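A single protein chain has been removed from this complex, and every other one stays in its place.
Each chain carries a letter (A, B and C) given by its place in the written order, and its residues are counted from 1.
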Amino acid sequence: MSDTTATVPHLPVPLLDVRDLTKNFHVPGRGNNVLCALDKINLHVGRGETLGLVGESGCGKSTLARTLLMLERPDEGTIRFEGTDPFALTGKELLAWRRRVQMVFQDPFASLNARMTAGEIISEPWATHTTLYPSKKERAARLRELLEIVGLRPSDAGKSPQEFSGGQRQRIGIARALALNPDVIVLDEPVSALDLSVQAQVLNLLNDLQQRLGVAYIFISHDLSVVRHVADRVAVMYLGRIIETGTTEQVFDRPRHPYTAALMSASPHLDVSNSTPRKRIVLEGEMPSPLDPPSGCRFRTRCWKAQDICATDAPPAAASTDEPLHVAECHFPLMPETAVQLLAPAARSNDSDPRLHTITDLGAPC
Amino acid sequence: MLTFLRRRIVSSALPLLVVVLGVFALARLTGNPASLYLPLNATAEMRANFTAKYGFDDPLLVQMAHYFGGVLRLDFGESLRTGEPAAAMALRAFPATLQLAGTTMLLAVVLAVIVGCWAALKPNGVADRISSFVSMAAASVPDFWLAIMGILVFAITLGWVPTSGVGGATSWILPIATLLLRPFGVLVQIVRGAMVSSLSEPYIKLARSKGASEFRVVTRHALRNAAAPALTVAGDLTVSLVNGAVVVESIFGWPGIGKLMIDSILQRDFAVLQAAVLLTAVSIFILNILIDLGYAGLDARVRPAGRRKKSSRAASVVVAEPKERKIHVQTTP
Amino acid sequence: MSRPPRNAVQLPSGGRTVAPPGTEAIALPRGESVADKKTSLFQLLLKDRFATVAAVVLVLVGLTAVFGPTLMGDLSTRQDLGATNRPPFSFSDGWAFILGSDSLGRSMLARLVVATQTTLSVALPAVAISLVLGSLWGVWAGYHRGWRETVSMRIADVIMSFPSLLLAVVILYVFSPSAANIVLILAVTRIPIYLRTARAESAELQSRTFVDAARTFGTKPNAIIRRHVIPVVLPTLLTLATIEFCYVMLAESSLSFLGIGIQPPDVSWGLMVAQGRQYLQTAWWLSFFPGLAIMVTTVAANVLAAWLRIATDPAQRWRLTLPRKRLLVRLPVKEVL
Partner (left out) sequence: MRTATVSVPRASMIDDDVVLTVTGLNVDLRTPKGVLRAVNDVSFEALSGRTLALLGESGCGKSMTAKAVAGLLDPVADVTGGTVVLGGTDLAALTPKERLAYAGPELGIVFQDALTALNPVYTVGTQLGEAFRIHEGLSAKAAKVKAIELMRRVGIPEPESRVDSFPHQFSGGMRQRILIAMAVALNPRLLIADEPTTALDVTVQAQIMKLLRDLRTESHMAVVLITHDLALVAEEADTVAVMYAGNVVETGPVKEVFGTPHHPYTRGLLDSVPADVGRGQDLTSIAGSPPELHRIPDGCVYQSRCPLVQDICRAIRPTLEPDGAGRAVACHFSEELDNV
């Protein structure tokens, strides 16, 4: 099942290929002290594309980002970047790899050292990567260029982070990530700390940068509408596993995994044109502790479709028959038409399918 | 709870052991007591006999083994000076110090809580400024100087209290007043700081939103949360109170453990010094355990066994996970 | 272990940054720090009367220590057995005896001035040594965590869990009480204070995202410590050092008072108090003035430290510039804006 990504036809040669990535943390003390943060994660990212990574807090998406950046060492599995495993590299080769994958952090306030100026922050990577822009002149020129790319003025270089607004700070963070001319940027909730009007500016900037520089994004977010807007493909995470992947349209419009459907259904809609209130799936309970994940399918404790088999066998990753790129880990995946009905406004659907009523007040954990 | 206690006992016992061993070794370095205790014209033979009798010519490790062998049989050796059992001398001096230190800390804590809370109610207000200056001055006075000045004014000039010794109630006044100042000064600042930060916590707002009176907010909600840091510092201050006790006891001729230790160092009375150090170390050890228990009683979050705050990389990652959540930046830089 | 690290015990706020009440939900103007930067630390100091006075006192003490002994010449050792135990403030004997004379007829003023130099030359190096060693050690242990941290903290526990004065007494008794030994023993016993504070701050900092960001560039730990950790912890540690200066000075005085610190013919403030003790009934000024000198210096250092703690903490700095309520509260808004 780990080969689902490789056997799928017509894929571009992946830039970043992640296989069976597993990461456990050992929590000192308490009973079962192995926290399974990542469980056999498979991912691939092509050159210049955006992979959206969706999930609720504690599902492991930040750990995944940290592992991709080599801030954590995986327990099992491999990361291949154009065929090489960065964890096997040392010295200069490692440094060269570091240059190619960069990260933008969630909190634009905490991720910038308040004691440095914007210019110092953006040029900081060059202090380690001394060969990239060897002369002072080149660095100054590149700094000006970077500031301009992210929409700041050259005169902003001398200001300290506190003098910028949240959106401008996030621009500094993006400029810092671009300083090493990376091929992949991992964006960990890059806009969730920003106000709506500023969020739109930053999303536009990211979009623009991708088109100009051809950089690939791994875009981590819990905000479905943002992910839907930016991602080419989407991976949904739940309790350390990727439970569904597919193109953005497939995952958002025809979710196959019940959790994905519940997630889509739970997020509020802005649409006020409908007079009847929307039916929605309200899941009971909360995500189980990653210290003690359920047997079999991880979602079965909150799933309304769960059967006995879900508790005993972990569902394999299986592609949909019509959509080979649309993969879900579920014994009883939703049929496209059910999914459409589930997510549709109530006015259009509640008359036809009697099951929907039961689904709305479903929830009794199995 | 038991695991928690066991862990604490093991981790506090180590410093205890190191200190006792260190003092034992250091004391041996002060020189052979023979030169102090034998007449100046003592013969080499007399010296050798004296040395052999107390085992001072054995290698250090052998002496240690001997000594701790004795300790296990509750034999702490005898005083070179008086020939009395060292343990008896230490135990006799101990209560005097304990009473002095106990009374002082009790007074210091009570006063500091009152003054600290008063100051914290209006940060930067008049009360705050006065109390911060007073507490700072209190923590800055050299205790030996204050003791001497106290004797000069209240004992010599006014004759209200005796100059030294343990007697009636009045003889306690000067030693306690002298010892009190530093812990009081430091604690006021701690209590004030903890109260100010506690009072600005969101749970104070929650209490107010329930209609709790200001008195209830301060005493029930803020003070209980401020107590934990104050307790930690009070523990450290009690340990350092022994420092003050050494000085104060020697000035006021107070027959406590501090005076006993200074005397036995100066007279190379090793057995007594070791007994006194051991006794002090054990009481500090017990104090630390008590503080931990008090801490666990105050704050449920430290209670579960082995739950560490930021003690390893893994744990800090677990702690970091909730940060993924959506943060709407209401806070200002 | 489960007790929060006893770091920064000397810091009244427990080393915590106390959020100013009310700033959570208030969007304080963003240009804030611009103005903050422009008002330098010195200008901020002048705004606080207490802190200014304290700074002036400390500067005077420092100048006295550096230049005083030269100016006094041999006045401090010149004995005049015809003028023993002269009371202070008698102007008839000239300025040198303004603070009286001791039992050998030496000028108290001159002796105090000379003692200033001795006292500071013990306290300052002791503070400097423990600051540098303790801080670097603590920052290193806190950044790397794991066994380095555990071992370091255990060592700090051992040193801290015993009354330092008593250890000093034992050690100084063993290795002659020279000034160098006093400096050394005071430095060693105070290292844990910096070690704990630096460790705690550094452990917290190493989990911050801007440090993670530096790691993603492949920056080496030592470079991160130099660039991101030390500049942030330095103000806290310097504030701590100011408080520690008081402690070390008091400890030296206590040792000298007990007879195992500075030895005659050298003279320190603590020693002067001890020497004057036997003349307490006849000549109170022999003990009074040196003690007063100790107190004034420590109070000044404490006041300055308290101010520094607020001034170097970006979260609290606004307090120093906050207008008083009664002055501004009812002013029409337009006028202020």
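The definition used in the following text is that contacts are C-beta pairs under 8 Å (C-beta built on N, C-alpha and C of every residue); 3 or more make two chains touch, one makes a residue touch a chain.
As the structure is a prediction and not an experimental result, all values here were calculated from the model.
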item: Among A:Glu56, A:Asp75 or A:Asp253, the residue in touch with the chain that has been omitted; value: A:Glu56
item: Omitted-chain contact residue, chosen from A:Leu112, A:Leu209 or A:Ala262; value: A:Ala262
item: Interface with the unshown chain - residue positions in chain A; value: 56-57, 165, 167-168, 195-201, 203-204, 207-208, 211, 222, 224-226, 228-232, 248, 262-263, 266-273, 277-278, 280, 282-284, 286-287
item: Missing-partner contacts on chain B, residue numbers; value: 201-203, 205-213, 216, 221, 224-225, 298-301, 322, 325-330, 332
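One rule holds in what follows: only the chains that are shown with their structure count from here on.
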item: Pair of chains joined by the greatest number of C-beta pairs in contact; value: B-C
item: Centroid distance [mean C-alpha coordinates] between chain C and chain A, Å; value: 50
item: Rounded Å distance, chain A centre to chain B centre (Cα mean); value: 53
item: Geometric centre distance via CA averages, chain C-chain B, whole Å; value: 21
item: Residues of chain B whose C-beta touches two or more other chains; value: 306-308, 311-312, 320, 331, 333
item: Numbers and ranges of chain A residues touching at least 2 other chains; value: 66, 106-107, 114, 162
item: Touching residues (chain side chain A, partner chain C) in the complex; value: 66, 69-71, 94-95, 98-99, 101-103, 105-107, 110-115, 124-125, 127-129, 160, 162-165, 173, 176, 180
item: Chain B - residues contacting chain C, complex; value: 4, 7-8, 11-12, 14-16, 18-19, 23, 26-27, 29-30, 123-124, 132-133, 136-137, 139-146, 148-149, 151-152, 156, 186, 189-190, 192-194, 196-197, 199-200, 202, 228-229, 232-233, 236, 239-240, 242-243, 246-247, 250, 258, 261-262, 265-266, 277, 280-281, 284-285, 288, 291-292, 295-296, 302-303, 306-313, 316, 320, 330-333
item: Touching residues on chain C, where the partner in the complex is chain A; value: 30-34, 37, 208-210, 212-220, 223, 227-228, 231-232, 314
